[in-house]
Every structure is written in structure tokens, then in C-alpha cells.
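Please read the structure below before turning to the comments.
One chain of protein is taken out of this complex; the other chains stay put.
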Amino acid sequence: MTAAGIGSGGPAGARAPVSSAKLMSMSDAVSRYVHDGDVVVIEGFTHLICFAAAHEIIRQRRRDLTLCRLTPDLIYDQMIAAGCAKKLIFSWAGNPGVGSLFALRRAVEKGIPHKLEIEEYSHYGLMARFAAGAAKLPFWPLRNYRGSDLPDVNRQIRTVICPYTGEELATVPAINPDVAIIHAQRADAGGDAQIWGLYGVQKEAAFAAKRVILVVEEIVSEAIIRADPNRTLIPGIIVDAVVHEPWGAHPSYAQGYYDRDNDFYVAWENISKEEAGLQAWLDEFVFGVADRNEYLLKLGPAVRERLNAEDQVCEGVNYGF
Amino acid sequence: MTAAGIGSGGPAGARAPVSSAKLMSMSDAVSRYVHDGDVVVIEGFTHLICFAAAHEIIRQRRRDLTLCRLTPDLIYDQMIAAGCAKKLIFSWAGNPGVGSLFALRRAVEKGIPHKLEIEEYSHYGLMARFAAGAAKLPFWPLRNYRGSDLPDVNRQIRTVICPYTGEELATVPAINPDVAIIHAQRADAGGDAQIWGLYGVQKEAAFAAKRVILVVEEIVSEAIIRADPNRTLIPGIIVDAVVHEPWGAHPSYAQGYYDRDNDFYVAWENISKEEAGLQAWLDEFVFGVADRNEYLLKLGPAVRERLNAEDQVCEGVNYGF
Amino acid sequence: MAVRAAKELRDGDVVFVGIGLPNLACNLARATHAPNLVLIYESGAVGAVPDRLPVSIGDPALVTGSLSVASMADIFMLYLQGGRIQVGFLGGAQVDRYGNINSTVIGKYDAPKVRLPGSGGACEIAVHAERVIVAAALSARSFPAEVDFITSPGHAGKHGTRKELHQPGGGPMRIVTDVGILAPSPQDGELELVGIYPKVEVEDVKAKVGWPLRVRATLEQIPPPTDDELHLLRDVLDPDKLYL
Partner (left out) sequence: MAVRAAKELRDGDVVFVGIGLPNLACNLARATHAPNLVLIYESGAVGAVPDRLPVSIGDPALVTGSLSVASMADIFMLYLQGGRIQVGFLGGAQVDRYGNINSTVIGKYDAPKVRLPGSGGACEIAVHAERVIVAAALSARSFPAEVDFITSPGHAGKHGTRKELHQPGGGPMRIVTDVGILAPSPQDGELELVGIYPKVEVEDVKAKVGWPLRVRATLEQIPPPTDDELHLLRDVLDPDKLYL
């Protein structure tokens, strides 16, 4: 026997720093943790999509990003229009309930503002890429894609033979984004985050990522989190930055805080149909404001009034023993 | 092209029956859904172990069962002593915090009451067997077992090659038990069950099983469940029988209802050390009572007084929009 | 179409619902013959009872008052792949002779005439649901003999038949259109006409399909919607006329 490789390959596992050190502004979080060329995921399935982070990334003019998300939605349409994206990894590219994503289509079909590479899965396949990344497995097996043309246009969809039944299963490769930006309803200053309503793939995206920026509607005391630990989806030990950004998910929604701004999703159809209109919107609502607070002022109180959530509070449960 | 096999292979997927039809006594649930020769899983990691179901299975003298559980615990020690088991699939066989499981050791080492076949994993491996079964995948890949002797003594632990990295990963085969018995804090009459505190592998075991018996501390109205849907771990659509059995997990515990009876876990060491003592205990506390209610009467009010949970109720959250 | 699609649902079915017409059909079925229908949305809401017409698949109204919220990992792995879904609803820009559905691209993948949204959950619904119901208006453009791209597999195609591919689910069993109903032939899976709306001629239907359409011997005569059904749809389920 020769070298035993003692201590080799130990995971990088960042130390959990003293909690309050993670609290910072969106501007600081993006400038510190999102770099040109990064693989970036801002997740949230319809619910809890962090537009506040996307706008800050646009303002800081990040370039050559590989954007990854099940549904590019308006958020990536805006980032693509702003020239942040080199590549898009996705599974359903539309304006949900409305129609097309025009900036995305201009980039794919006409190379405006520049050519966008795409890599396409189904929801299950892309979800499984996050699941594999989160579990630090190199691939994930799934029973899918037989009879479909998707594997013909995406060579990352492969197969594996089951060592028990001999059956051939589809596989997707793990994805480990450089940074995941996760919006949640509330967290303590250490980043222990609670989410209710739709989970989407927030947990899998966060665990898969090398760095996590957590953005929340409310910072609460650790005691609130510890009073209902089953509600915690993301543990602080995997979080690098905690940003307090109320209404940070508008025009998407945060259950218990505000409703989806469907009027804006509908309006996006006309805003984005022509490149000039979209750029004018970016100039006004993204480049024209310093931060989320100015965006909300520009949006005006009537919108918030319209979207403010009504109270429908559930009962608590007993953790006694 | 010849036969297209229309409609072939559709999943059996039982219709969701009208809710109240699932409510039944433990005696009826066991007699209807647990058969001789079945693969049976009664899960619950320390928390929510359904001793009430095990005792009814013993009383109904089921035979040749393959018992599957991460930690056989006292519950399978009792079933093995009663002669119900042909085989045990497990990952840690001890009296947690106390010592040995003597009935299990007598069966393995001396064939008392008869020879017990064993199939052994680590926690991660057996958890993964349930996960595969729940997802109807034939196997589950995991990065584990390298350097360990476990695969040498369990040929069900195999390997697969990653189609992306060429890396060799361990695999375990899916398990799809004939019946899973799941204890939960509360459910509606349709079997939509809410669990808080430790989850263990309850969800994976339930989804993996062909039939599910759900046993709860409380039957609540559907409105209670619907008021906090993120708390629901097991949906009624996979549940065949709902049994209302308060204190059904004693001597294990139900968070918010009663504490673990550690005195009994300690006492089991002496009760079970000799076969005669264990059989006397079974005669008195299992065969000597008609049902769980009589068991609780025999246990006496002092035990329940000692174990009754204190109140530590968390706040609810807002589901409004 | 919504009325006829609703009738394809059986009481107690567990249904994977999409937004728009499928959602309307499911809620109509719940309000009439199938009160125990369990609605599951790919966004994670299980047993949803929305008190407004959802504007997106992840509408908060789907969550509030639902029986359970599942992560998307659980939805795809435990519910869909786990074989717990009886009915899946699908739409698509093209449906072909064997029920293959295209929601990805018109034209070539690398040089699209029209780029469509893509699969979303459609491919896995087509693979796993016990039976798939497709709702789409009939036209020769939308029903070619062969789709430009198979997003969601039907009963047969260039990759093989469902049997050859060991598909766990049954595939598209009913294609509900605005003029009639198509269903796969038990022999070879080719879609044939099995039902027709009032005042519609078989020849008119044949003209709207890109292959020589076979007609089943006993053709279902679909009754017009009743006043009750129309009232439910127009005044109760979609009062704001979002989808009708």
C-alpha cells in the first residue's frame, strides 16, 4: 500500500458564520455572489419568483450567464432582453396563462440582442437535474422520454440499464449552479427559511447550488423559526447571503403576503412584443430605479393595495412532549 | 406495425372511494389488508411506531411475513417472538438507547421460535429502497458502500455506471411492500394525513406500498386539513383504511400527544431476555386484551398521566392571497 | 368541448389538470356527476378547490383550501411516475394520426417556423397517466398525419408502439374536439372518429384531418350541452369569460 490519501476529497463545506453577518442589501449580495459567466438559477414555480434579484443583476450588467429555470417566465425574458444571458436551460418557455415570451423568441429566432443557446428538458427532467445536483449524484434516473423526440435534440438525455431488471431508463445529468437565488416568505438572520404554499423546486435548487442568496419578505427572530421547525425548507447552513426585500417577488406572488399581478403578466405581452418597448420598460423600471424600494414607489400604492393578501391564518400545532 | 397495445400496462390506480368508507377498526383493517406471506412495513423512526397494528397482527396470528423497517425496534422484536416473521429486512437492530433485541437475536442465532432470514442495509440504503419503490423506479443510485463489507454479505447491493462521468455508484433495488402501516397525528376520514415532528421514511414507505393502512391519534374534519395543506404528508388517494387509535404508538411517541415511554424501552431488556418472560408479556399485553382500548386500561392511567404531552403550540401562517 | 370533456371524467378519478379548458371541464364535472374528482396540478396543489378560475397553473387559489401541497419532485416522482394519476389533460399545437402531440416547434427544431413553449410536464403525463384526454379544435393544420416534433408520445410512431416502449400509462384515449371525438383504434392505435356533435357531417370532420380518417361502426351522437351545463359554465365557473 502506498499513499492513503488522508483527508483528500473532503467537501468544501463552508463554516456557518455568525448569523447576522449574512444579512446584506440586494446590491451587495449580487455584487458579491453573482459573477459574469456563472450558471445562475432563480427558481420559484409561479410562486416566489425573485424579480428583485433579476433586476439587480440587470443593473449590475452581468454578462454571459447560463440561466436555468423550469419556466423562464417574465423574469428571464427581462434578463435575456437586457443581454445578461448566454444560454438558457429550461422546460417550458411561455408567459403562463397569457402567451409567448418575445425577448426569448427574438434571441432564439433572430439573435437579438445576441444569439442564445438553449438546452431543453421536460419539467420532470429539469427537476431531476436539480435533485441530482442537490444529492451530489452525477445523474438521476427517470422513467420518461420513451417515444418522444426530446432525447434526439438534447444529447444530455441518456439512458442507464437497471442492474436488477435489465430495464433501460432515461437519465439526466446533475446540475450544480454557481448560485441559486431563492425567495421565501420568512427567515431568521442566519437564513433558516420557511416556505408555505407551492414549493416548486426551491429546496432542490438551493441544495444543488454552490452559493445561495436567500431573499425574504420578512426577517423574523430565530424563536419564530424554532417554534415550527417542520415549516423550514432551507437551512441556514447552506445560505451565504440573506436579503430582506418585501414585495421582492412582484409581479409573481408570495402566499400570505400578496397575490400574483396577473394584469402585469397580461400587459407584458404588449410591452415585450417589440424590442424597443421592452427596452423602454427596462429603462424605466429597472435601470431607472436604484433599488427595489424605488421600484415599488414607481409602481405606486394602488397596485399594492390591489394585491395585498387577505388574512386566512391556519391554526398552529402542538410541539409539546 | 402490428398491435399497438392500446391501454396496456395502465397502472392499477385504485379509485378514491367515498371518504367515510375507509374508516374502520384495527381488527377489520388488519383482517382485510394484511395477509399471510405479505411483505409488511410498519415504519416510524423512533416517532409514530404503530404498536397497535403490530399487536393486532400478532392476535390475528399472521404468519410468514417479511418484515421491513430501518430499526426493527421493540415492535418487530415482539412480532418475531410471536412467530409472525419469516424474514427481516433492516438497517439497525437494537433497542435504541438501551441495548439488544433479544427475540431477534434468538431467532437469528438459535432459530427460536423458528429460523429468521435477514437482509441487511445501512439506513441510507434501506431508505433508498423505499424511495425507489415510491417513485416506481426499479433501483436507486447512491454514493455509498465503497470500502465496506456490506455488499459482500448482501448481493442486492449492486453497482451502476454513471452515463456522464463513468463513475461507479452503488445501487439498491426498489421495494414495494404489500402493505404499509403508517401512524400519523391526524387525518380526515378520507386519509389525508398530517405529520409533524420527525418524518422518518413514512412518506416513502406509504407511496411504495400496494396497500396503506393509516392509523391516527385524531380524526379531524376535512376543513382542518384544508386549512394547512403544507402540513399534509400522506394524501388520502393512496390510503385504503383509516383507523382511529389514540395512543396507538405507545411505547413510542406522537409529538404533541404523548412522550416516548423510555421506562418501557428499558424494562424490555429484562422482559425479553428470556423467551418465557417475553411470551408471558405477550400473553398478558397482546393476547390477553381484545384491542388497544383494553391494552390502555391494563397499562393504567398513571402511565398516560406521566407521558401526556405538555402544550407548546406554534403560531399559524397566513394562506390568504 | 368543455362539456364533452367533462363527461370523460369518472367520479373519484385523480386528474392531472392544466389551466384553461381542462380546468373548466374538471370543475364542471365536479359540479355535476363527479363530486369526488381529485384535482392535482403540476405546481404541487393536491385536491384543490379553487374559489376563482385560476389564471395560472400556480395560482394561490389552488393552494388555499387544498388537501395537500407537494413539492414538484413528489408530484413527478410519487404521483405521476408512481402511477397515482388516472387522467391527464393535454393540449398541443399538433396531434397526429397516432396521437403523438407536438408542443415544441413548428418546422425544424434547429430552424423553427414557430417556436412553441415546449414540454413542461406534457411528455411525462403522456408516458404515465392511466389515460390521457386531449382537448383541441380540429383542423387539417393541427391534425397532420405526422407531427413535426413528438413532444408527448401517442400510441405509435417512429420510436415504436406503446407496447414496444413499455409505456406505463395508456396514452391519449380521447381527443375531444369542437366537431367530434377521436379515439385510438384498438387494433393499431390510429385515431378514428367515435363521436360527433349535432349538425356536424362526417365528411366535414374528415376534411379537417390530415389522414384518411376511419369512422367507427357505432358512432356516438353527442347531445348538445344542456341549459344547466351552459349556465354552470357561463355564469358560475367562468363568469368573467376568461376561457369561454
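As written, the chains take the letters A, B and C, and residue 1 is the first residue of each chain.
To be clear about the criterion, a contact is a pair of C-beta atoms (placed from the backbone, for glycine too) under 8 Å apart; a residue touches a chain by one contact, two chains touch by 3 or more.
Keep in mind that this is a model prediction, so the values were computed, not measured.
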Quick check: which displayed chains does the absent chain contact? A, B
Selected from A:Phe45, A:Phe207 or A:Tyr265 as touching the chain missing from the view: A:Phe207
Among B:Thr46, B:Thr159 or B:Gln279, single out the residue that touches the unshown chain. B:Thr46
Residue among B:Leu23, B:Leu198, B:Ile219 or B:Ala267 touching the omitted chain: B:Leu198
In the whole complex, of B:Ser20, B:Ser148 or B:Ser221, the residue touching the missing chain would be B:Ser148
Residues from chain B at the interface with the omitted partner, ascending: 45-47, 70-71, 90-94, 96-97, 100, 105, 108-109, 120-124, 127-128, 131, 142-150, 153, 167, 196-201, 203-204, 253, 255, 259-260, 262, 265, 312
Which parts of chain A are in contact with the chain that was left out? 1-13, 15-18, 134-137, 192, 203, 207, 222, 225-227, 229-230, 232-233, 235-238, 319-321
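Here is the rule we go by: only the chains that are shown with their structure count from here on.
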Quick check for the class: compute each chain's Cα centroid; which one is farthest from the centroid of chain A? B
From the mean C-alpha coordinate of chain A to that of chain C, what's the distance rounded to whole Å? 29
Residues of chain A that touch at least two other chains are 142-143, 167, 196-197, 253, 255, 259, 312
Give the residues of chain C touching no fewer than two other chains, as numbers and ranges. 45, 60, 63-64, 69-70, 77, 81, 128, 162, 166-168
